[in-house]
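Missing here: one protein chain of the complex. Every other protein chain is in place.
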Amino acid sequence: MRKISLDKLNQLFAEIASKNSLYIPVDTAAGAKYEKYDGTQTMSDALNTTRSAKDFFFPQTENLVDFKVEGKNIEIKEPVNEYEDFVIFGARACDVKSFEILDRVFLADPVDNFYKNRREHGVVVSMACTKPAETCFCGTFGIDAAAPAGDIVCHKTADAVYFDAKTDKGAKLLESLNALTEDTDSAAVDAQTAQTREVLKKLPLAGLDASAFGADKTMEFFNRPEWQTISESCLGCGTCTFVCPTCQCYDIKDFNTGNEVKRYRCWDSCMYSDFTKMAHGNIRNSQVERFRQRFMHKLVYYPTNNEGIFGCVGCGRCMAKCPVNMNIVKVMRKLGGNK
Amino acid sequence: MQVNGEFKPLIVAFCCNWCSYAGADLAGNNRLNYPAEVKIIRVPCSCRVNPMFILRAFQRGADGVILCGCHPGDCHYTSGNYYTRRRMALLFSMLDYLGIEKERTRVEWVSAAEGAKFAATMNDFVEKVTALGENKRLEDLRCKK
Amino acid sequence: MQEIKREDLIAKAAQLLADGTVDRVIGWKKGEFDYDVTPAVFTSKEELENEFVWNDFCGANFSKYLRKEAEKTESKAAVFLKPCDTYSFNQLLTEHKFDREKVYAVGVPCNGMLDDSKIKAAANGISSVSEENGKVAVETLYDGKITLERNEMLAERCVNCKSKKHVAYDELLGEDGEVLDSARFDEVAKIEAMSADERFAFWQNELSRCIRCNACRNICPACTCEKCVFDNPDSGVENKAIADSFEEKMFHIIRAFHVVGRCTDCGECSRVCPQNIPLHLLNRKFIKDINGFYGDYQAGAEAGSRAPIVDFTKEDLEPGEAVERGGENA
Partner (left out) sequence: MQRIGVFVCHCGTNIAGTIDVKAVAEALKNEPGVVFSTDYQYMCSQAGQDIIKNAIAEHKLTGIVVCSCSPRMHENTFRKTAAAAGLNSYMVEIANIREQCSWVHKEMPVGTEKAIILGKAAVAKVNLNAPLTPGESPVTKRALVIGGGIAGIQTALDIADAGFPVDIVETKPTIGGKMAQLDKTFPTLDCAACILTPKMVEVAQHENIRIFSYSEVSEIKGFVGNFDVTIKRRARYVKEDLCTGCGACTEKCPQKKVPNEFNLGMDNRRAIYIPFAQAVPKVATIDADYCTMLKTGKCGVCSKVCTAGAIDYQAKDEFVEEKYGAIVAATGFNPISMDKFDEYAYSQSKDVITSLEFERLTNAAGPTAGKLLRPSDGEHPHTIVFVQCVGSRCAACAEKGKEYCSKICCMYTAKHAMLTRDKYPDTDVYVFYIDVRTPGKAFDEFYRRAVEEYGVHYIKGMVGKVSPEGNKLKVQASDLIAGKQLHIDADLVVLAAAIEPDKSARPLATMLTASMDTNDFFTEAHPKLRPVESPTAGVFLSGTCQGPKDIPETVSQAGAAASKVIGLLAKDKLTGNPCVAHSDENMCNGCSTCGNVCPYGAITYEDKEFRMPDRTTKMRRIAVVNEAVCQGCGCCTVACMSGAMDLKGFMNKQIMAEVDAICK
């Protein structure tokens, strides 16, 4: 385990940024967000960024291929796929877990090369939480906010940041910073972890239990009458899906610039009425079906296809951002017998 | 657009069929020159012009958009240009509010008898837009050549 | 703190259900936290007593639910309307968006609603929010109890409340208020006073955060299209995500333009924006311009009124003059 005193943290950032693109969470008037480190910013202490960290590997829009139309010929232009190495600093346990959930979709056969490429070029430096919010419920899905995963795991105390490399990629990066960091034992980290775990137990959503849901429960939940009432308030916007770190649906569209056609993909939302629209029309014609889809996917379908792992990481963004405060916790309470 | 190192603006002019398009024809009949950068699109009435068309033109690379219609009171459809006037007053004011250069958009009333006014208007508009340079604030980078 | 008590609203709703005036009531339902309130439909007194909530966080505008409920059955639904909600209510009537006969509107006075994001910015780990001597008392997980000034926690639209007067209702609980002389255009004037470069930079910064989640559109009482142009592949402007910074401007200009003369300035767009984009400043610019160019007009103040964008006078100012005036038309 390595440590660096807080006052030298910016030196460390500068060092990383000199070799890779470094992204750190920065406070803005509109909440914390990841920004490319340019030597001027200081790291945010906010619990989490407004948008999730999935953008690094699965950006909202991404060009796939261009077609150049010249007279009556069409030339196909493959996109350039060389991404620079980059480092994400300060991802929380929930967001780090979301990468694993996305990996299971994008890296499974057929592999999504765009995602894979970004994933291989990115180093995730996670940050343990110390002050989780009332909307946090990562524990429900077995995530330990005090001990996140990641290539390097950090703990920030009052005066220092502690680093623990968990992967080869992480070890390599950490080693390159040895000149700035010093070796240390884990006493301070252990103390903080223990303290955080006490806090986690007292969170209002600490008792939220997902065990009623999980793999192979489709028939148990699909036709439950409660979907009708809880979906009533849903406006059908895409806020929950777009702030969600694990939502992975996208649409592929063509944009004709007049000179060429750009084929790109962009996030889509199962809450939208034209989601998965096909020649015959839509699959899910009412908002109740669309609403059910989203939560069934997180709580039942995803676990069914992924050894019981839930498709939610309990980051609480949807709770904070839903225009009408309808969210997965309310769904779990209503359908899963949670009180 | 840069032509031989010189900036040549791209201007889209929407002209109503009854007055301004005829005014542009009259400019032609009288051989009154104006820059070839001006490309005219014929619409039945200035009120047919949707703000979306104007934004579309900027997106696709126009540097200026001008709307020409019958003089107020002379609309072939009696009141179309009155609506145009309100719509464009509000739209242009909004574009200005967003920091888009106000010289890039214009509404001008040109009658079928005003060939000279049409040419003069276009000359002036092209000059103003040329002075502004390329449209950077409402451009779509994907549409750049 | 609201003048009218939760119990009064429940009693009114229960009475309307009991006497058969309505068979359901659109109201607010309590959630996980004190600030967590969801619009919901109540059909029984028990439901009301258990789950109905009326507090400083009942900001949501019911327009979308009102339309949905009015279409459902032949029987009437009751709806609680704050003063600002009644403007949306009238505007919907103007556009024939629901059958007035299917709705029983109960006006409720409002003292302004709190903005939970302001409270969250001031307090970490909120376990409860309550009212204490006119102040907002927040119990937190980390810092014990924090007391906040209520005025400072008010939502922006409530700070600049345009009217405490109900412009439509079947029945009013409590006292009606007055149309207020609000300072709601001050922010707009501030932006107008900037240089064009500053304005561009300001909006570029704001709009670049847009994630095109459509929350602003889907909550907007005025957005009532069967198919939005931005969802319609045939419209020529359809887009699902912002693939270029042009599109964020396109989306927001057109969105605001489509509600010109129809936007009641309810402020829901800004409230729901997950990226905190001050969308109301676009709508208010149009409202301010309309007032300045064509005379004061408040959408929704009167059902059936004709919006200035679909009206004209022969002496209207020219677009060139409008732009030259910039912010000086107030």
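Order as written gives the chain letters A, B and C; numbering starts at 1 within each chain.
Heads up, the rule we're going with is that contacts are C-beta pairs under 8 Å (C-beta built on N, C-alpha and C of every residue); 3 or more make two chains touch, one makes a residue touch a chain.
Keep in mind the model is a prediction, meaning the values are calculated, not measured.
Here the chain not displayed is in touch, across the complete complex, with A, B, C. Shown as candidates are C:L172, C:V229 or C:A303; the residue that touches the absent chain is C:V229. Among the residues B:A24, B:I66, B:L98 or B:V129, only B:A24 touches the chain that is left out of the figure. Residues of chain C that touch the chain left out of view are 71, 95-97, 224-229, 232, 234-236, 258, 306-307, 309-311.
One chain is missing from the display, and on chain A it is touched by residues 69, 71-72, 256, 258-259, 281-282, 285-286. Chain B residues in contact with the hidden partner, per the touch definition given at the top, are 10, 12, 17, 21-22, 24-29, 31-34, 36, 39-45, 47-53, 56-57, 60-62, 73-74, 76-80, 83, 87, 119, 143.
One rule holds for everything that comes next: only the chains that are shown with their structure count from here on.
A comparison of C-alpha centroids places C closest to the centre of the full protein. With respect to chain A, maximal separation of chain centres occurs for B (centres as means of Cα atoms). With centres taken as mean Cα positions, chain B sits 46 Å from chain A. Chain centres here are Cα averages; for chain A and chain C they lie 30 Å apart.
If you average the CA atoms of chain B and of chain C, the two centres end up 36 Å from each other. Shared interface positions of chain A, defined as residues touching 2 or more other chains, are 255, 262.
Annotation for chain B: residues 140, 142 touch two or more other chains.
Against chain C, the residues of chain B that register as touching in their complex are 51-52, 55-56, 58-59, 72-73, 79, 82-83, 85-102, 105-107, 137-142.
The touching residues of chain B, counted against chain A in their complex, run 60-61, 140, 142-143, 145.
Those residues of chain C lying in contact with chain A across their complex are 29, 31-33, 36-41, 60, 64-65, 68, 120, 124-127, 141-142, 209, 211-215, 217-219, 231, 239-243, 268, 271-272, 274-277.
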